[in-house]
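The complex appears here without one of its protein chains, the remainder shown in place.
Each chain gets a letter, A, B and C, in the order it is written, and its residues are counted from 1.
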Amino acid sequence: MALAQHLPALQVILPLISAPLAILFRRAGPAFLIVTAAAWLSFAIAIALFLQVDASGLISYPMGNWQPPWGIEYRLDRLNSFMLVLVSGMAAVVLPYARGSIEREIPHESHYMFYAMLGLCLTGLLGIVITGDAFNLFVFLEVSSLSTYVLIAMGRDRRALTAAYQYLIMGSIGATFIVIGIGFLYLMTGTLNLADMVPRVAVIESSRPGLAALAFISVGVSLKVALFPLHQWLPNAYTYAPSSVSAFLAATATKVALYALIRFYFTVFGDSFVFGKLPLPEFMLILSLFAMLFANAIAIFQDNLKRLFAYSSVGQIGYITLGLSFDSVHGVGASIMHLFNHGVAKGAIFLLIGGAVARMTTRQAAPPAPTFERIAGLSKAMPLTCFGVVLGGLSLIGVPGTAGFVSKWYLVLAAMEKGQWWLVGAILVSSLLAVAYVWRFVEAAYFRAPPAGRETGKEAPFALLIPGWLLILATLWFGLDTSFTAGAALDAAQQLVHSGN
Amino acid sequence: MDSLILASLVLPVFGAAGILLAGRWPNLRESVTIVTAVATFACVVQLVEPVLAGSQPGVRLFELFSGLPVAFRVEPLGMIFALVASGLWIVSSIYSIGYMRGNGEHDQTRFYVCFALSIAAALGIAFSANLLTLFLFYEILTLITYPLVTHSRTEKAKRGGRVYLAILMGTSMLFLLPAIIYTWHVAGTTDFRVGGILPATLTPGALTALLALYMFGIGKAALMPFHRWLPAAMVAPTPVSALLHAVAVVKAGVFSVVKVVAYVFGAGVLAGQTGWLIAVAAFTILAASIVALRADNFKRRLAYSTVSQLSYIVLAAVVLTPLSTVGAALHIVSHALGKITLFFTAGAIYTAAHQTEISQFDGIGRRMPWTMTAFTIGSLSIIGIPPFVGFVSKWYILSGALSAGMLQVAAVFLLSTLLNAAYLLPIVHRAFFREPVHDDHHGEHGEAPPFMVIAVCLTAAGTLAVALFPDVLVGLAQRIVSGGGV
Amino acid sequence: MLAHFTNVITVFLMVAGLFIITARGNLIKKLVGLSLFQTSVYLLYISPGKLIGGTAPILSPAFTVYSNPLPHVLILTAIVVGVATLALGLALTVRIREAYGSIEEDEILALDHSVEDDEARESH
Partner (left out) sequence: MRDDLVLRVVGRLLIPAILLFALYVQFHGDFGPGGGFQAGVMAAAGIVFYSLIHGLVTTRRIVPDWAVETMVAAGVLIYASVGLAGILLGGHYLDYSVLSSDPIHGQHRGIFWVEVGVAVTVCGVMLKIYYMFASRGGAED
């Protein structure tokens, strides 16, 4: 069918069209239907593209029939076809959830705007992943960022506004750094096509502008990644955003930024330069260790569950960057796997917590912060929600049988291949820190008596429970059947890692 | 054959689902438990004959990592462990009914569900064909027993649960997991094979480090200094302590130790490398016995006794002679039968008399003759007095140690036998030969509920029966060393 | 010479912008800094695209030297993005002002802290 060849374009265009359509209707119902349909279709497209890449390798789509490197090219390989599945899949799960959850969080008259912004955010994220053009990447980055700021600011708590503002400043600085870096690359190579850049960058990468480009891009993308210590914006943003937004961002936004990092480091500059000739791996390794140990330790002492799991995200991002710094097939593969596995698990946790919060919210007041005091004894009222959060937590810890275990296995294996036993220790210690914060939840939800005055006896609404549990089941599934995650991730790593170790 | 393996793993899981569904009707729920237990045991028993005959039926599920599947293979040692775990599940289900109802415990449905799932996990460990599968079920067993340990939901249970989880998860994550990954890294496989899988190129230093990671990583074997979780787990209801912390969980630990020593390292690789481990195990045996001697809380004394007895098995395994390996396998059975009897007694006394401290047991044997007789038999078996099964296993272990010329090991065994007697027999004496103290708090009481008494007598009889008819077990145990047709 | 000159300006704007963002507590001033910072990037792109003596890239036999149009196009996009960011930032500032009664960062933080203290007290 002729349409099949246009799937790369449709992947991005469908959500892009859904956003203005949602605004045109100006009503929550149709807006929801349109954006959800777009998200589901784009999920289907992502799967189709993944299979297509799996079967026949690279796909290139020239936008407007301008052949690369002159025109903008959408380019799909193992890595980004895998990422597309994650991003669009999360959107497909989060959207039905959002319908139930924003009811209590956002005034009804702005619902259509919420859906439009979510559609736009999805467009941006998918665009970053699929595009083969450096400047286009920046534009999509800003599309997703701007819509994200709006989405975060829609939280009912006024601190959502300051969180969004903080993120706007940090995010814009990050994006501007990226665009400066891309500018240097363009000035030096005369091209914006990432694939076309590769041979030309190889010539100039040791020059001063080349290094400056790498530095600017590194810092800029790290800001979006929330790599420790550039993570300051993340805890507030995740804590005060509407539940569905927290879940979607936690699962996709930082992951897509990490994708951009991988793309620049491994494809454009080449890992043998970035990790072989520069002291970058040491640098990244130290930052990753700080993230894994400090952020996870900070997480233990949080009182607000959403903030706790936000800090946990910073820690888990440390795992991912640690894997990248190994620059080996298993290390990079573990990182790519963990992008996916952590995204799914963390998304599930935020969805389930959001369900619990929704149940505790009355229509008049702002949603209460899910503090440990408030969720004390919650397991009696919401057994399924609590059990789901625990299972998601087990994946964060990396208990066998969950998806987190698979990525941890490869990460430890990669550390062993490097002969770095102390790193093995650090990875495992940081997963023990995860045990500590997950068990704080367990003890609060299962052992403490419910606070006086809380209504008990009601499980979270099913419309909110099902999407969360769907992701939990996915976590368990990918903990046992790894042919999709590990297969794709290791293949992608194989394509990315060149340095021959 | 494959279906039997899978059935014995899946039946308890279905049983758990059934229990959950039948939660509202206690009689139905308990029937489901017992029917499931019997059916599971029946499945396991049917596997005995082929294994005795030398075949090792196996089944491969999905591949978790490329070349590293979740797979099951029934070999003689696993067969023994599975028989013990599933067989005693029946008895302890009967016992649980008496205990849970007698004490009016809350959340009984959750209790039975977790119990059934624990058994499934234990069987998974028993049948695992490689380290990965073993680790998978090992961790599941830790997690699924956590709700049982903390069943009472009190502050004390929470603290006990913390210790339990911290030590078991901590050791398995910090030591066991890297050990397994390292094994996979250097050997390219994690399958259990007779003679070991480690390449000969490994330096002695690396080998020792790896052995240490395994031995301390398998925290369930309760080698000192990682034994504290076991006394901490005693906050659980007694059926849990009895089946899980005398049989399923701790035996999963020592079972894993024996498997790792026999099938990952292999006697040849380890020869001469295990001196320090023998010392640690010997120290654990003696130190735990001495702690047990001083404990007044009945369950605490039993717990430390368990710690000590577990190290018997570790010690027997690392002596590395065929006889001692047979002894280790048999001791898994004999200690299971003996110790479950003792724990059942503890629960019976708690239910009937609400006593937990040994100093309160004066004259209790006169009121609870059946229970305390069973206790005496169990004690004698643990001490190793013929004609009970404890004697058989100790005999093999001792002969093994002597055949290897390890006199100091033999001495440790003898010394600890004396200590066993010293911490168990005074209880018997107290129960039967002291005048009961009459206090007004508890009033008169009689025997424990019938369900419990039946269970206690069954296991006590078991210690005798197995000692008199040991053919099947000894046959299986000898299959371990004779190679079992791999 | 010209290239050097623009580079100096670019770097000056960049540093000045970043300085304002970090050193000023007023939310509006921060946005001003952000705009300056972004503006420096426009210069960075545009100035190398300009050839002295070059003309607009419209093909004509009379000219042989053209300026590169691509940076202009890119920066047009970047400007749009910058405007959108600025507008959104200002809108947020307005709403922060409505919610907190202040646009000074330290005052807002103080208000937030007092709220968090209240929450903590409530729950204990």
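The rule we apply is simple: a contact is a pair of C-beta atoms (placed from the backbone, for glycine too) under 8 Å apart; a residue touches a chain by one contact, two chains touch by 3 or more.
Fair warning: this is a prediction, and the values are worked out from it, not measured in the lab.
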Out of all the chains shown, which come into contact with the hidden one?
-> A, C
For the chain that's not shown, point to the residue among A:Pro30, A:Pro62 or A:Pro209 touching it.
-> A:Pro62
Kindly note down the residues of subunit C that lie in touch with the hidden chain.
-> 76, 80, 84, 87, 90-91, 94, 98
Contacts from subunit A to the absent chain lie at residues 2-3, 6, 9-10, 13, 16-17, 19-21, 23-24, 26, 61-65
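The working rule: only the chains that are shown with their structure count from here on.
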Which chain, with its centre taken as the mean C-alpha position, is closest to the global C-alpha centre?
-> A
If you average the Cα atoms of subunit B and of subunit C to get two centres, how far apart are those centres in Å?
-> 67
Using mean CA coordinates as chain centres, what's the subunit A-subunit B distance in Å?
-> 44
Distance between the centres, which are taken as Cα means, of subunit C and subunit A, whole angstrom = 26
Provide the residue numbers of subunit C that touch subunit A in the complex, in ascending order.
-> 18, 21, 27, 30, 34, 37-38, 41, 44-45, 48, 70-71, 74, 77-78, 81, 84-85, 88-89, 92-93, 95-96, 99-100, 108, 112, 115, 119-120, 123-124
Touching subunit C in the complex, subunit A uses residues 135, 138-139, 142, 146, 149-150, 153, 158-159, 161-162, 164-165, 168-169, 172-173, 175-176, 179-180, 183, 186-187, 192, 303, 369, 371, 373-374, 451
Subunit A partner, complex, touching residues on subunit B are 62-66, 70, 132, 135-136, 139-140, 143, 150, 153, 157-158, 162, 165-166, 169-170, 173-174, 177-178, 181-182, 184-185
